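Please see the structure below; I have some questions.
The complex is shown incomplete by one protein chain, all other protein chains being positioned as in the whole.
Naming follows writing order (A and B), and every chain is counted from residue 1.
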Amino acid sequence: MKRTRETKTHELVRRLKYNKSAVFGLAIVVILILCAIFANYIAPNSPTPSPPELFKALKPGFWSEDKVEGMPLGADAMGRCILSRILYGARVSLTAGFVAVGIAMILGITFGTLSGYYGGWVDALIMRIVDIMFAFPALLLAIVIVTVLGQGLDKAMIAIGIVYTPQMARIIRSSVLYIKEMEYIEVQKAIGSSDARIIFRHVLPNSIAPVIVYGTLMLASAILDCAALGFLGLGAQPPTPEWGAMLSKSYSYIVSGAWWAATFPGIAILFSVIGLNLLGDGLRDILDPRLKT
Amino acid sequence: MEKLVEVKNLKKWFWIGKSPLGKKKAVRAVDDVSFYVGKKEVLGLVGESGCGKTTCGKTILRILDPTEGQVYFNGQEITHLRKKEMIMVRRKMMIIYQDPFGSLDPRMTIGSTIAEPMEVHKIGSKKEQEERVIEIMEKVGLLPDQINRYPHEFSGGQRQRIGIARALATGPEFIVADECVSALDVSIQAQIINLLQDLQKEFGLTILFVAHDLSVIKHICDRVAVMYLGKIVEAAPKRELFNDPKHPYTQALLSAIPIPDPKFRKKGQILMGDVPSPVNPPSGCRFHTRCSYVKTICREEEPELKCFENNHYVACHLFSNPVDTNLSGSAR
Partner (left out) sequence: MMYHQDKARRDMKTLLEIKNLKTHFFTHEGTVKAVDGVSFKINQGETLGIVGESGSGKSVTALSVMRLIPHPPGKIVGGEIYFEGKDLLKLEDKEIRKIRGKKISMIFQEPMTSLDPVFTVGYEIGEVIQLHQGLNKKEARKKAIEILKIVGIPDVEKRIDNYPHELSGGMRQRVMIAMALSCNPTLLIADEPTTALDVTIQAQILRLINELKGEFGASVMLITHDLGIIAEMCDNVAVMYAGHIVEYTDIYTLFNHPLHPYTKGLSKSIPRMNIEVEHLDTIPGIVPNLLDLPSGCPFHPRCDFSFKRCVEEMPELIEIENSHLVKCHLVKKRIRSKKVEWKNW
């Protein structure tokens, strides 16, 4: 099994090299992840200084003569270093994204595989539930779930995970439906393999490629939705440095001229979403079964 | 001859939705077929696409469940065995597929692909399994050091060898070879045909060789059954069938094959028309819509498969003096 991954990775890297936008996306994502991991080394200041240094509130960054020393991107309304908060925020947002997509993957793969492999009434039942969930706008559904579960970043992650499950289930189902018809699955029946063996050893490993692609794209929207929940005050609670929350706490100051407090978290969200989308699109091109023989 | 596999009145219908009147329609892929395969015999099952030959092979192995009829393996009826009871039979019968690309899991090394049937049937320890894999790989002409490679690293012919190795792993008695050379290049086809013949002799295999190519069938089989629209229309020992084809369809099939020698260019009649749909097969003899000897009775009454001299079975109203009329329908 080990060699599978090696050769697959090898092939992936080879194909990736020829896809410039994917490489660019990957670079952004890698930078983001590095920022998240090493935030406590890179960040010039603490994201949540106590006691708050209110005298620095809404001071501009390096572009102005009025800058505060040691805060290159300026300070927010509470006098906290925006750069540091963005770096720590990467940690929060990426974790939130990964956890949410992880939940969606676990639930989606389980239900999607059952649905696709067994078909019949199992399929009908699961797919009708999926249809019902699709009928609601994603963010609205997330808000409803958060309202039921209560506020907080952890609850927001679960809510987004649940909201993304139907999409993931559909993707894996269609993939399983395709793989199920392959002759190497049929031959398993001739051999006498059990359903569990067929699913775990043959169907799943071969249907996982689109999950990786859509997982990456979903990561981008999960970060965005998490920020949206944070913006609405339903996600991360202060003083957690979460990009969406940062944005919502600062956007009113744009009018008074302190544009930096809201702009930089916004740019951070933008870049991470662009990076993940480029990477996801690139992966789709690379893993597209139609291009493979 | 001792029978290894016997098929009695086998039917496999695929239901396809409902017609506006609420009546379910069926594709009658295999429609009341009876035949046997003797021990260590190679039986060719030949016919054009859609005649049900592949479905027939898969139904015998119970990859598909039969709609009606029985399949006997070594005298035991296997059509109604439960999943667990079936396992014991499955190790004795295997299948080789047509498509050397689709029939191997792209994410498994060929070593684990070949070992898988043994793993499923819990034959031997890990080490014994590996030894057996290497032994079989050598038998089918693969190099033992290729054991950790992946299918995409192999050519079509080599992949077909892997498929054959997997089929042989549990030491089966009966193999269904489903069009197993028709996807290969001409020069590779001969290699695989020879390999199959050698293995058949060495292991005393019984093979149901499903194919559309009569020249391959003629080369490899002992006996041949011709299918048309879900029915067997003729079955006979190879020489008998090729030297004295009785059914008009068999005759047409034989004359339609282009012979690789410009001296034999065709001038005579060729069979016109298309194969009718198996959803709504013609009444009476199913071939009557294309047959040039058609009589009134052909449209009305379905001919039975009757035995003539030299173990030659034909289902056609043109031939009416069977040797033994008691054998109604089943080609023994």
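Definition applied: a contact is a pair of C-beta atoms (placed from the backbone, for glycine too) under 8 Å apart; a residue touches a chain by one contact, two chains touch by 3 or more.
Everything quoted here is computed from the prediction, not taken from an experiment.
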Omitted-chain contact residue, chosen from B:Ile134, B:Leu254 or B:Val294: B:Leu254
Sole contact to the chain not displayed, among B:Asn74, B:Gln191 or B:Asn311: B:Gln191
Of B:Ser215, B:Asn280 or B:Thr296, the one touching the omitted chain in the full complex: B:Ser215
Touch list for chain B against the chain that is not drawn: 48-49, 155-158, 185-191, 193-194, 197, 212, 214-216, 218-220, 242, 252-262, 264-266, 270-272, 274-275
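What we mean here is this: only the chains that are shown with their structure count from here on.
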Distance between the centres, which are taken as Cα means, of chain B and chain A, whole angstrom: 51
Residues of chain A touching chain B in the complex: 3-4, 7-8, 182-184, 186-187, 189-194, 197, 201-202, 205-206, 293
In the complex, chain B residues that touch chain A: 58, 61, 63, 86-87, 90-91, 93-95, 97, 99, 101-109, 116-117, 120-121, 148, 150, 152, 166
